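One protein chain is absent from this view; the other protein chains keep their places.
Residue numbering begins at 1 within each chain, and the chains themselves are lettered A and B in the order written.
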Amino acid sequence: MFKTRSVLTYSLILVVGFLTICPVAMLFFGSFSKGLGAFGVFTLDKYVRAYTDPALARIIVNTAIFVFGSASVATFLALFLAYLNNRTDIPGKFMFKVISIIPMMIPHVLFSVSWVLLLNPTNGLLNLIFKQIPLLQDFSLNIYSLWGMILVEGLLDLPIAYLIIAPAMASFDVALEESSRVSGASTWRTLFRVTLPVLRPAILAAFILGIVRSLASFAVPSVIGMPGRVQVLATHIYQMISTGFAPDYGKAAAVGMSVLATSVTLIFLYRYLTSESEKFVTISSRGYRPTVVELKKARYPLFAVVALLSVILIVLPVLVLFYTSLVPYSMVPSARAFSMISWKHWADVLSDPVSLLSLKNSVFLGVVGASLGVSLSLLVAYVIVKVRTKAAGILDSLSFLSFSFPGIVIGVGFMWFFVRTPLYATIWALLIGYIATYLPYGIRPLASAFVQVHSHLEESSQVCGAGTFTTLRRIVIPLLVPGLVSGWILMATMFVRELTLSVVLSRPGTEVLAVQILRFAEDGLWGRLSALGIIMIFISTTLVILATLVGARFKPVEGGG
Amino acid sequence: MKKFLLLLMASLLSSSAFAQDASLAEQAKAEGRATFYANITAIEPIMEAFSAATGVKGEYTRISTAKFVATVLTEFEAGKLMADVVQAPLPVLEMLRERGVLADYSSPAAAGYEEWTRKQGGIQLFGIEYVGLIYNKELVQAADVPKRYEDLADPKWKDKIVMANPASHATTISWLIGLKENVFASEDEWRDFLKGLAANNPMFVASFGPTPAPVESGEKLIAISMPKYIITKAPAPLDWARVEQPLLGTPRAIAITSKAPHPNAARLFVDYWLSSEAMTMLARDVGEYVLHPGIFPPIEDMDTARVLPIRELTDEEIQKWGEEFQKIFKVS
Partner (left out) sequence: MEIRISKVSKHYFSEGKTIKALDDVDLTIPANQIFTLLGPSGCGKTTLLRSIVGLETPDRGEISIGDEVVWSGQRHVFVPPERRGLGMVFQTYAIWPHMNVFDNVAYPLQTRKMSREVIRRKVEKTLQFVHLAGFAMRPATKLSGGQQQRVALARALVAEPKVILFDEPLSNLDAKLREETRKELRTFLTGLNITAVYVTHDRIEALALSDSIAVMREGRIIEIGSPKKIYFDADHRFVADFIGRANLIKARVTAQDKETTLVDSALGRLTCQKRDIAPGSEVTLCIRPEFFQFLPEGEQTSTNIVHGRIESLVFVGEAYEAEIRVKEERLISKIDPDASLSEGDPITFHVAPEHCLLITQ
């Protein structure tokens, strides 16, 4: 077993390292090379030019506010929702599952555009409504601002934060809270002195993932930040590579390196802060059933808050999308607009062979990619949580490498890498790139699921005569089904809407949905874009439902014999 | 009537030129396909028409300007350039030509094009990515429509303009420099115009793509954008301001690659691309301004408009001016 374990650890380090280091290494070399490729004469010039830019200080301040703000929004909302769902008698619990997953499927560009339609200062729908309300006549919200960016990015990062926090909240040992209550602490005091500190690893994980995500995010800074003239690192990098006809990705990578360094530091910090986490939240075979906090009078007001959140997160953007897909051009809703509604954009999209091919490719990448990705994540998470050697720590950090590199640049790193392999311009390049970049989406939920499986459950299987892989197959994996399902869902929905890598790596025959959507966006064809966006959400929803059904099949007790 | 005749003549001329070389068509057919890397969008119908007309499969990959050089050079240096034909703004193709990526091919189909469209080393210009002032014709009174570019500096347009970010969007930067060199009498006048425009606090977006939507919906009234959207976004209430001065744009260029996997299909494709058939589709369906004589986009008055190519700008110039505009427009 010990041999198997270290063989497993080192082969995973090799695989994951190969996947994630290669593109980053290409960018690293590129940032030190003269010229526009990955390899050239050594120079420090790109760093000097990138870091002596006088605008950089202001941009870094903006970026810091943006990422901390949005990670806080996401984490706070996730905690709030997870607590209400798992620990209280709030009605309508089905909503939580929907809230936690649907926003994963909405392409970030579309989500941001929806918010612009709702809250732009000139004729944003909500602002128009404010004008009709007597007391709010002079009140208007401007989405094109730092707080607007924080809000939208926070909402976009909410699902991943929720998927990390909710399982921890669900498997919480209630005796810890009860002893606090018995000691005379109020519900609130218990929450702040016991519940939250015990959940610290999950909260930190969600927060740090939120930071890493928003550091790499481009959609919100570009759609909301640019019109508001709020520049963050992502748009700064974009400006570097879009000004002129021969953009220097090496120089952009030089800036990207400090983003990467920040992310890696944060991840190490996280590992340090949670190194004791195993003594926290764990379940054994006895199974805890957390007590339910009765909300009493607060029950319906809180329900209303959740309902409002789901309207904001899901109903509004999807409605806006649907509306946009029906009107001939961008129109503020009016009687005239409704009179012009037609299915033209839908017909255009569904009769376009490239759109149909991209649909097929994206479904393939979603299903096959997520399955392979989750399998790899399973092994990696196993090593990270159960083996816990120094090598396992290296593996954990490796898995974040290409994930935390700014999205607009990492694609070029992958291109520089894949062009040296026979996989270039095939769908497998996309598949491998996706898995390498979004590995943390599979690893995180599985790691938290692993933490909850008491080591005795595995050890007893070994003593019963089962080897490492039999134990994985018969004991560990069935216990991990919830984690596997959420990992699969995260990866599949991500892959269906992946843009940053696809836009660089897709070639004739390997078009994918998001690239097609971007093409429509670049032509300003919002109607077709929305129609395809809704088709994309529909596909993701189908995948999520299938995954949940398959997961539910495996959950009940196995038949005898 | 005169226009129609011209069109007819031109199409007769070039389609005969296109059908000229039967052996090329045979060889191309044997190669099976032609791969086309382009930054121009919405050309799927032309690809289909090409396949239908020649029996050679046309494959199109859209690569944005920002990634064009990086992608093509990366593939070229690794010996894996898949493109037979490349299309991009002229400066991009010039850069590729210097690296030996392009082959010298002068298409017989370009015979009818004006002399200045034939560039060194097989680069052929076929269109101009023309920029104009697009306004919402339902919300802007006819009398208010700008008659000169300078009118955009009028305070009545404050908070009503949308444009691509002049600190980063290369085409917009080039356009502003083009105004300086082709339209304004002096740099001072031009700078006054810029200051006035900046004072009107235009909303910045990443590229031309997102510029029409705010105008259609009424969030903004006027955009520095591309007239082609009047066609592609119909029936949106868009129209273009017929300014007294010429319209400006970056030339669009096409060339075949030096190590094309399908060299004959590549030639056949360029021949087809430059034919009146393809150019008519480009003008009619996509609203592009093409350089094929006598073919114009079906936008009212566009056949009489003056559309000038902006001179080739180096990246250093674009970046330098981008920084300058960043200061003038206070993008932080």
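One rule holds for everything that comes next: a residue touches a chain if its C-beta (ideal position, glycine included) is under 8 Å from a C-beta of that chain, and two chains touch if they have at least 3 such contacts.
The model shown is predicted, which means the values in this text are computed figures rather than measured ones.
Given that one chain is not shown, what are the shown chains it touches?
When the full complex is considered, the omitted chain touches A.
Sort through A:Ser461, A:Ser486 or A:Ser506 and give me the one touching the missing partner chain.
Of all options in A:Ser461, A:Ser486 or A:Ser506, contact with the hidden chain holds for A:Ser461.
With the missing chain put back, one of A:Gly92, A:Pro422, A:Pro478 or A:Gly509 would touch it. Which one?
A:Pro478
Need a quick check: the contact residues on chain A for the chain that isn't drawn.
Residues of chain A in touch with the missing chain: 1-4, 284-287, 454, 456-457, 459-467, 470, 474-475, 478-479, 555, 557-558, 560-561.
The working rule: only the chains that are shown with their structure count from here on.
Just curious, how far off is chain B from chain A if you go by their C-alpha centres, in Å?
37
Can you list the residues on chain A that touch chain B in the complex?
Residues 36-38, 55, 58, 117, 120, 122-124, 144, 222-223, 226-227, 229-231, 238-239, 241-247, 249, 328-332, 340, 352-354, 412, 415-416, 419-420, 424-425, 503-504, 506-509, 515, 519, 521-526 of chain A touch chain B in their complex.
How about chain B: which of its residues touch chain A in the complex?
35, 41-42, 44, 59-62, 64-71, 73-75, 77-78, 80, 82, 88-89, 91-92, 95, 159, 165, 167-170, 173, 203-214, 216-220, 229, 232-233, 235-237, 315, 318-319, 322, 326, 330-332
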